[in-house]
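Below: one structure in structure tokens.
With one protein chain withheld, the remaining protein chains of the complex are depicted in position.
== chain A ==
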Amino acid sequence: MLRFVLRRTAATLVLLAGVVLMTFALARLLPGDPARLIAGARADAEAVAAVRERLGLDDPVITQFTAYAGNVLQGDFGRSVVTRRPISEDILTFFPATLELVLVAGLISLLLGVILGTLAAVKSGRPADAGVRSVAVLGLSVPDFWIALVFQLIFFATLGLVPFGGRLGTGIAAPDFVTGFMTVDSLIAGRFDLFTDALHHMILPVAVLAIPSMAITIRVVRTSLLEVLSQDFIRTARSKGISPARVYFKHALGNALLPIVTIFGLNTGLLISGAVFIELIFNWPGLGRYTANAISASDYNAIMAITLVVSVAYTLINFLVDLSYSFLDPRVDLT
């Protein structure tokens, strides 16, 4: 077990160093001269040279990289062109709103994915299976930003069931910042009206965000369950007279757990990507909308900072998933 953990830790550290190197390389690929960009179009050659000197752009690439890595380790990503604030502060401000959305959507997609995937595997080849598989194909094929717009048309513009966007109704003051989760903060403040309003605003974004990862979970659960269900020990369990529910949920699902946990880790990447579109359309003040705005304003510092931070988080989540293997299945250690 210890060897497995140590090996995975070393591999993850190498990967993280690679991620930093890659964002550095991408930032250097940027079109145009960064010194000219900062000095302004009308600056003379001397002013540009001064900026170049100050930023260390004339230094060898190795020196530039160590300076970059040093800044990154201290959480210094420079300033955003859009908000004119340090990017690290921006990320901390906008992150909780996205986390709230991604957490809820992630849990819902996992729950629905496991239930529907199990149903499809148990009823393999029957109409229920075909129905669930159609849902999965649709969920993977229909662009989420389009579903968001169509849901807005139906549920907001036509039926008036849900608000257009945002986290709270217009003109309603947010509760004091404690966790950054609107639902939790409103409960802490003892404002139940705010809590229901916040929930009301979450329904559509969460529903749309959950669809692609739910579709993938359905597929993985169905395929891995079908594989387990065809094995001998399942037949033995059945012939011992164990109830079907116990066979499916304890024996079968327990042995299909590794692929399900793996896909949960990979789905976080899908959810983070989805949040960029969903937050833009539902005007959700999170990291996703911040990213979309940074892209349309060509705010390269912010784009690279978010790429780095999000990818480090994603790598760490998948590292935890890897570690969980050895708890879920002791046989993993042998490899």
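Just so it is clear, a contact is a pair of C-beta atoms (placed from the backbone, for glycine too) under 8 Å apart; a residue touches a chain by one contact, two chains touch by 3 or more; residues count from 1.
In the analysis below, contacts and distances are computed from a predicted model.
**Student:** Leaving aside the chains on screen, match the unshown one to its UniProt name from "Alpha/beta fold hydrolase", "Putative D,D-dipeptide transport system permease protein DdpC", "3-isopropylmalate dehydratase small subunit" or "Sugar ABC transporter ATP-binding protein".
**Tutor:** From the choices "Alpha/beta fold hydrolase", "Putative D,D-dipeptide transport system permease protein DdpC", "3-isopropylmalate dehydratase small subunit" or "Sugar ABC transporter ATP-binding protein", the unshown chain carries the UniProt name "Putative D,D-dipeptide transport system permease protein DdpC".
**Student:** Per the definition of touch given earlier, which of A:105, A:119, A:228 or A:303 contacts the omitted chain?
**Tutor:** Considering the complete complex, A:303 is the one touching the chain left out.
**Student:** So which of A:67, A:226, A:242 or A:328 would be touching the chain we can't see?
**Tutor:** Only one of A:67, A:226, A:242 or A:328 touches the chain omitted from view, namely A:226.
**Student:** For the chain that's not shown, point to the residue among A:27, A:162, A:182 or A:221 touching it.
**Tutor:** Checking each option in A:27, A:162, A:182 or A:221, the one touching the absent chain turns out to be A:27.
**Student:** List the residues of chain A that touch the chain left out of this view.
**Tutor:** Considering the whole complex, chain A reaches the absent chain at 11, 14-15, 18-19, 22-23, 26-27, 29-31, 124-126, 129-130, 133-134, 137-138, 140-143, 145-146, 149-150, 152-153, 156-157, 223, 226, 268-270, 272-273, 276-277, 281, 291-292, 295-296, 298, 300, 303-304, 306-307, 310-311, 314-315, 318.
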